[in-house]
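Every protein chain but one is kept in place in this view of the complex.
== subunit A ==
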């Protein structure tokens, strides 16, 4: 060690003074990110409402703020699409972090609409009997109160309701908006966490069956944290391979079009980093999608979570996660098609079959719908695998069609109640068609759409993805798909049999008369199911136009 080295010189070994012009302020296209910004802004506003508005006005204020925010964000999305950001002006905003393109706008629009309908079901206060004179919703009086404790009883007596759910919902929606638009792996991860954390909390907030709800939340949280870790590890490996987290950057390294540097030459010689990284990132996404073998959380969480939350999760999470998966596979890794396709084939086949077969044995409506959502994830994967433009648009269409059926179905589940809250055990649904023909008929429409019977949106969606898969050369997937559809039809039909052909039980559940909020949610579900089933052309065109990713 020579004595001539001064302190600064030593420091300069591992630091370098940043020249002023190398660190510009990030350039953010605020207008193009307006949907996301509005939702996050409203979510923050919701927190302020929670802090400063008196308790008796909070519910009204929260619902109004959230509804206005979602509507405004949806309008912003439509305006962006109108201006051509979905097609000709598609580009990458916010310093490469977020893509503004067709699929992103389409999915954001879907998520916002789904979020708005979900908000209606969140805000429903007519179903639960009044607790000590005040109307209550499906959420715990006070989330922090231990179930069964004095404190909880006091909170119930005081007529508290958890109005925090509305800002939480908005944060989740905000994260979901970013998720399918994320254009680098870190944004992807941050978006994932932003929408997952509020969901974990929402899952734990059921008013009835609180222990089950909390158990569901813990399971979801633990497994979700696990999958986040996988995702993060995968991101690290991909970064190690490509030296960048940007989608376009990784894609060009995978293609071999990136300028070769000595550092790249070191890492790209070894495909293990890329393959393992890819597998781990895909695992993280497949977990959110609920594909087998990463589906274990789905039934428990769907069953335990408050039903409005389940409906929201089952639809919006799926839309966001499939959007992200599509972008990852189509933008980052098209060059790797021959590596990931066989694996995804396997996942799709197992998902379709396992979802359908296990659902047959279920006796709880919410668990049944959970397994059905797994089977549907498999059908959507069949479209993802097509790797054709029609693959993208068919998946977009399927997601839009599926999410409204799901929301509607779970909204119906909230109506069928007995003394202990929702009567979700299937045997309790016997003879529902005789007691309340309308509710049963509406649920039957949703089930038929799930089963993919022609003239419903479910059929149009299924046909679209199967057609895409067949065009993409995945005929075996189509065959497995129709076989699992036949199996799945069995349990959907069984519920219909139960509702219409069984004698009503004398102690059977009653059907609560909902307020306009849930009625709207259900009516919208039915309307979308029929419109997308009978005249889907406009929406198919929309999905077609939106079916090009920006790179």
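The rule we apply is simple: a contact is a pair of C-beta atoms (placed from the backbone, for glycine too) under 8 Å apart; a residue touches a chain by one contact, two chains touch by 3 or more; residues count from 1.
We adopt the following convention: contacts and distances are computed from a predicted model.
Student: Between "GerAB/ArcD/ProY family transporter", "NADH-quinone oxidoreductase subunit M", "ATP-binding protein" or "Transketolase", which matches the UniProt record of the unshown chain?
Tutor: Spelling it out: the chain absent from the display is recorded in UniProt as "NADH-quinone oxidoreductase subunit M".
Student: Have a look at A:80, A:258, A:464 or A:512 and name the one touching the chain we're not showing.
Tutor: A:464
Student: Hey, which of A:489, A:530 or A:548 is the one touching the hidden chain?
Tutor: Within the whole complex, the residue contacting the unshown chain is A:489.
Student: Residue by residue, what part of subunit A touches the chain that was omitted?
Tutor: 434-438, 448, 451, 453-455, 459-460, 463-464, 466-467, 470-471, 475, 478-479, 481-483, 485-486, 489-490, 493-494, 497, 500-503, 535-537, 540-541, 544
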